[in-house]
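Here is the structure we will look at, set down as structure tokens.
Only a single protein chain was left out; the remaining protein chains are all shown in position.
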Amino acid sequence: MSDPSTAASAGRTPNPVPAPLLDVGGLSTELRTRKGVVHALDNVGFVVRRGEAIAIVGESGCGKSMTARSIMRVLPRSTDRVASGHVRFAGRDLLSLSESGMRKVRGADIAMIFQDPMSYLDPLMRVGDQIAEVIRAHGKASGEGLEKAVEDALASARISDIRRVAGSYPHQLSGGLRQRALIAMALACEPELLIADEPTTALDVTTQKQILQLLRHLVEERQMGLVLITHDLGVVANVCDRVYVMYAGQVIEHAGVHDFFERPQHPYSRGLLASLKSLCEGDAHLSSIPGVVPNLLAPPAGCRFRARCGFSMDVCAKQDPTVRLDHGKDRDAGCWLFKDGSGHV
Amino acid sequence: MASLPTTPDPRPISAEPDELRRATPHWLEVWNAFRLSIVALVSLGVLLLLAFAAAFAPWLAPYSPTEVNPMDILQGPSGLHWWGTDDLGRDIYSGALYGLRISMTVGAMAGLVAALLGTVIGALAGFLGGWIDALLMRFTDFVLTIPVLFLALVLIPVFGSSRLIVILVIGGLAWPSIARLVRAEFLKLRSEAFVEAARGYGARRFKLIFSEILPNTFDLVLVATALQIPAAILIEAGLSFLGVGDPEPRSLGLMLKDAYGLLGLAWWSAVFPGLVLSALAISLNLVADAFNDAVRGHE
Partner (left out) sequence: MSAVPRIVGTRLLQAVPLVVATIVVNFAIIHLAPGDPVTMMVGEGAVSADQMDTLRKSLGLDQPLYVQFFSYLKSVLQGDLGISYVYHQPVTEIIASRIPATLLLMGTTYVISTILGIVFGIVAALRPSSAQDRILMTVAILGYSVPTFWLGFLALMVFAVELGWAPISGMVDSGLAAGSWEYWLSVLRHLALPAAVLSLFYTGLIARLMRTSMLNSLRGDFIVTARAMGLSRWRVILRHAVPNAITPIVTVLGLQVGLMLSGAVLTETVFGWPGLGVLTVQAVAQRDYPLLLGMFLLTSVMVIIANVVTDLVYLAINPRLRGNG
């Protein structure tokens, strides 16, 4: 496995923190379409430790969700594939597991929740039955213990009206309850890592806050790892410890949440934060960085943000700065401003 | 931390054209998608061959399709009569060529009727919306439940059996799927930017329909109609087989009806006209299907 980060960090002091729960590196995913191969992910890397929440942020289409689905190996189509990289979870490389081995990981060790709980729950099945199905699939409980396990799961998602929710079809529940039901399903087998793909986007502000509190609580109480995928930087500030910014299928910057909001490095991150500030002041919407994300059928050489960047230099057109990004460091940015170019960092 | 200018210089780049353009397929694109399928190409070849045969039937047919020849009854296939003769000595090959003409004409005419009705009803429902839409769609659903051949069987004797009536009944009941499509497309396009823009310029409603929306539904209507034509042809053949419908000129269904009377006596009288009819329906269905996939860019 050629991991660019290994080479880059070889000369530095080894990371003092214990081995991470999830270590993703060099992850590249290809989607085969009629028009050709879309390079949805390119050299994506990040780490998650126990009891830590990280955020993966970026605009829609930047590969956030595809990252989650690559880790879980539940890509949209059978022709889509992870072309290279490693996904080490608690020491095991998930990409080398057999499909049945991977199935034991999904839902049990790593669970995932999604943006729109209405469409992500089976509309024809009662919520309780859907949760029971997951518990049974992983052999966590059966027979008489099953009902208790379902109730425990619902309780752990802080649902009070357990019986009613378990007996309801998804359409009979409010958006917040649906998301809690989905969280209950994810928690049913007590996973060590939870991947939450835009879990609060479809919810109103109050419910959003409650769900985020619940997630943070789970991270702290259960020492669970959390990967929160979002385009909402406000959510990041409230819940996460560290941030990874994605752009056009690549991780372009990562930092601790405080550093990130105080001193963003990559011009794209600065743009995101600037638009957030103007949003708070009420005069613009989030994606106010001009220009269009490059077409991932044929990604441009060099830096992918170059065409929208106010600081682009000659080197940006020639060499891809993200190649040298080190996801093991406390913070790093895939930008020539901070590398050899005019780098000051 | 490097000192950087506070606001990046906006430098928008143009989007890749394919990504932004509306999904109206270019005919070349459709053809390129279509020709990927060997089945589709072979079917198209068969269909063109059949169309050619139908168009030039008077030149290709060695005999009159209806000429009775008492000296040559129930002849098996031979050099003289390629597909044999029936109990009246009529040449099956010549009959099938002329029958093919009728089948294709009925299919095309019924398709035309269905396309017109479907487009008008779908456009009205989709553009006007409200209770008119609800009513028209309810009606559309109802028509969809009518067993066409059965209804035609019962009604045609009452109203007189001319081929025009057959076409009107078949086409008059084949429009619902087209109407639904046009309506859905209207609902979609109505909200789209280019119609909004036209409305902004004060374009009148009907002008909007004709100049902006209808041209955009054309390819879908064509495909939906193409999918209805083979069914229409089979219904006409079925009606002729049952003895309803115009006996003049003689159609493939009628030839099969006569052949049924010769069960066990002259296999060729049943096999060849049936093969022609099947080949027509199969190739039409396969072409329509591939065409549909190509236009919709499926999978």
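All chains are identified by letter, namely A and B, in their written order; residue positions are counted from 1 within each chain.
One rule holds for everything that comes next: a contact is a pair of C-beta atoms (placed from the backbone, for glycine too) under 8 Å apart; a residue touches a chain by one contact, two chains touch by 3 or more.
Note that the structure is a prediction, hence the values are computed from the model and not measured.
*Asks:* Among the chains present in the display, which ones are touched by the chain that isn't there?
*Replies:* In the entire complex, chains touched by the missing one are A, B.
*Asks:* For the full complex, which residue in A:L182, A:V235, A:V251 or A:L276 touches the chain that was left out?
*Replies:* A:L182
*Asks:* Hey, which of B:G45, B:P157 or B:P215 is the one touching the hidden chain?
*Replies:* Result: among the candidates, B:P157 touches the missing chain.
*Asks:* Which listed residue, A:A55, A:L121 or A:C335, touches the chain dropped from view?
*Replies:* Within the whole complex, the residue contacting the unshown chain is A:L121.
*Asks:* Out of B:P65, B:G84, B:G171 or B:P230, point to the residue that touches the absent chain in the complete complex.
*Replies:* B:P230
*Asks:* In the full complex, which residues of chain A touch the absent chain?
*Replies:* Residues in contact with the chain left out: 69, 72, 74, 76, 78, 99, 103-108, 111-112, 114, 116, 119-125, 133-134, 137-138, 169, 171-172, 182, 185-186, 189.
*Asks:* On chain B, what residues meet the omitted chain?
*Replies:* Listed in rising order, the touching residues are 39, 142, 144-151, 153-155, 157-160, 230, 234-235, 237-238, 241-244, 256, 259-260, 263-264, 267, 270-271, 274, 277-278, 281-282, 284-286, 289, 299.
Keep in mind that, in the parts below, only the chains that are shown with their structure count from here on.
*Asks:* Using CA atom averages as chain centres, what separation in Å is found between chain A and chain B?
*Replies:* The answer is 49 Å.
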